[in-house]
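Some chains have been omitted; the remaining ones sit where they do in the full complex.
Each chain gets a letter, A, B, C and D, in the order it is written, and its residues are counted from 1.
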């Protein structure tokens, strides 16, 4: 009935690609979140002369197709003769891209903390940093987490674009198999399924977490 | 310089296109094989270093080189003057004839028949540039550049395009593989022979010199014929151009 | 240290071609939004429908659109549908892929927007004798559009950025396609793509600003 | 004439109306008072068919509201209703709010609809606010606009559901004045309200609702001035 020349070996090859996708996602989200938190904090609290240029750069990162950013960064790296792999370039570009979005999320979360709550903290004798770490961040986290999970999922999907700078991730490995086996629909469907399986549970988890927190406050 | 760097690092990184059989492809274990892969291995052996294959889609060959992801390109790169402004070419290490690949029922028999038809080819290749120019000159019909050779075949088999112009080696290999039903080779495209070269960074004269000598040695020692027999079969094309020094 | 010389002059000569490509990109983005919005309204209704089939179809669409890469979706509309014998032109395939993606994301936005409108509004409309479709069209939809307008603007920018994926299905008339064509001809990657990046940025700003103007004109209340 | 015959209505397992019977004659003003959750709003919603009923019958001018064949959209044109809040369509100007239904439901021309709307808005004292969006109106003005909007359909009956209870105290008066004006013009009205004094002044009859049933009904002097049942007495004590 249904025949395929796809072997277990090939499925493994696909899973390897999926592994690469996850690895890049991990680094990009990690780096992007750390940077995003710094930028976001600056965006929420810094004076305009620091805030405006940061906002401008982040805005550019959000307004240029990721594909173009990858290609540009990759060629710029070689112009500078930096000795880093395409993998690193991919991670760095994605991390910056993630940071650009993360910063807005963090900023929104921080600004969502009512100033009166912060004032209450300060009036108890807490320092500015204590207020930030004990009051502002935990509250902002609840506001920001759903969007942050959405961002993570978005980044995972955007990793597909690193195939342009020669990294064999999930989509690229499926293309390689399509080249060899000539069963595009079948193989692409499997790739799609893997993407779905990777992101759907996280999406659900995020929705659950959000609901639970909502019940709490 | 680069040549020293390669020898010092002990690794030669070759940019190779792996969806371009028989020059480069993957076997059942998804490992790279092909004429270009063997050539790279030979070059590494000559240098006394290990070979590392960096897979690059066609449009990415020279960017890969310029961006220092690869040391040399063993990737069937046509030696156009436009590109020579950016990268350095060795003497030709292979030569292609262009043929028309189409499906049986399209009724295309000659290059002239391509007028008004849906055509396509691999973005950035010699034949793509030539074909697109002709399609534009004809007016009517269409030309689609794809990012990989595989996508071109996929498009041809699905009917997204009616014909493509490809190198004779690829055309015969794909017809012989039997993976695409109804693919037929119909006649030559009237282009000049497509000489392809190894590529390196434009300013790395030392490396380019070495590559020139390496190609020369491959032919001289018969290794060129041997590899041609292994991957393509038949008469190996002449790599010299009559009436002019390289 | 830098032994790469920038060739800006030939790159700038190609500017008219690239601007032509930018126009195509913008066109695809706009069309994909129009199509996406229409489908999204139905999907949003489907997600709240009691009809199992309608609900299942809408949910499937939305989840697929949101949980797979846009690149994958575009690739599928071209080569995936192609293996069923449905041959879309590159332009159409890209448009369909982005519209599919837009519809999936917007459907969820719209659903949120619908929920934000108190159902007393529908009730007030019905009590004036309006039919259910009339109440939806005249009272609920216009209010929903105000709520979702800002997210829609964002989606529009994303749609523009997604047009860059057309190059994977053989499109060479949009901005990225034109840029890539120039790139493979000359291998001056950085120069051409840098110009493309600037054009994309300006286009994105153009979309944001004009939609702000639009919103200001439109939502006077 | 509006007739309710032993009307029963439940939300799931919660029975909200437990057999309500009631007749409102043409030209009559009936006030409905009663505690929160007693089912007053629900009854109004059932009268113009916004909520289905589970038992009994509701007749408006002899037409069975909840019969299968009844054209509810047409029926509702006869019955204007104004709710507690969220009445205004925020995306339309005051004039457009009032014009919308005459145009779309009655199929009037733009000119006709505008004429009607201006007339009704002037009637309720909003003649100056035609081009303004509802968000720029006070709560009392919004409620008067909602009344004008209902009147623009030339209804035979008007139902009012606590139209003043979401308003600031100083705005209540202007809305009550409008209601009074309507009652003096002879409009048939059912008035759910917490303004006991106003109910006494303006109504022909008052009905006291308690837990889904009408406990007392009669002339205002009787139900409000001289209540008989302990529930009525308690309720009046708590609100007066």
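Just so we're on the same page, a contact is a pair of C-beta atoms (placed from the backbone, for glycine too) under 8 Å apart; a residue touches a chain by one contact, two chains touch by 3 or more.
From a predicted model like this one, the values you see are computed outputs, not experimental measurements.
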| item | value |
| --- | --- |
| Chain composition of the complete assembly in this structure file | A x1, B x1, C x1, D x2 |
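Here is the rule we use: only the chains that are shown with their structure count from here on.
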| item | value |
| --- | --- |
| Distance between chain centroids, defined by C-alpha means - chain B, chain C (Å) | 37 |
| Between chain D and chain A, distance of the C-alpha-averaged centres to the nearest whole Å | 54 |
| Mean-CA-position distance for chain D and chain B (Å) | 82 |
| Shared interface positions of chain B, touching two or more other chains | 63, 66-67, 154 |
| Per-residue multi-chain contacts in chain C, two or more chains | 3-4, 79, 82-83, 167, 189 |
| Graph class of chain-chain contacts, one of line, ring, star, complete, other | other |
| Contact pairs between chains, per stated definition | A-B, A-C, B-C, C-D |
| Contact set on chain D toward chain C in their complex | 45, 48, 50, 73-74, 76-77, 79-81, 83, 85-87, 89-93, 100-101, 104-106, 133-135, 146, 149-150, 153 |
| Touching residues (chain side chain C, partner chain B) in the complex | 3-4, 7, 78-79, 82-83, 85, 87, 90, 167-172, 177, 180-181, 183-189 |
| Residues of chain B that touch chain C when the two form their complex | 58-59, 62-63, 66-67, 82-83, 85-87, 120, 123-124, 129, 144-147, 151, 154-155, 158-160, 203 |
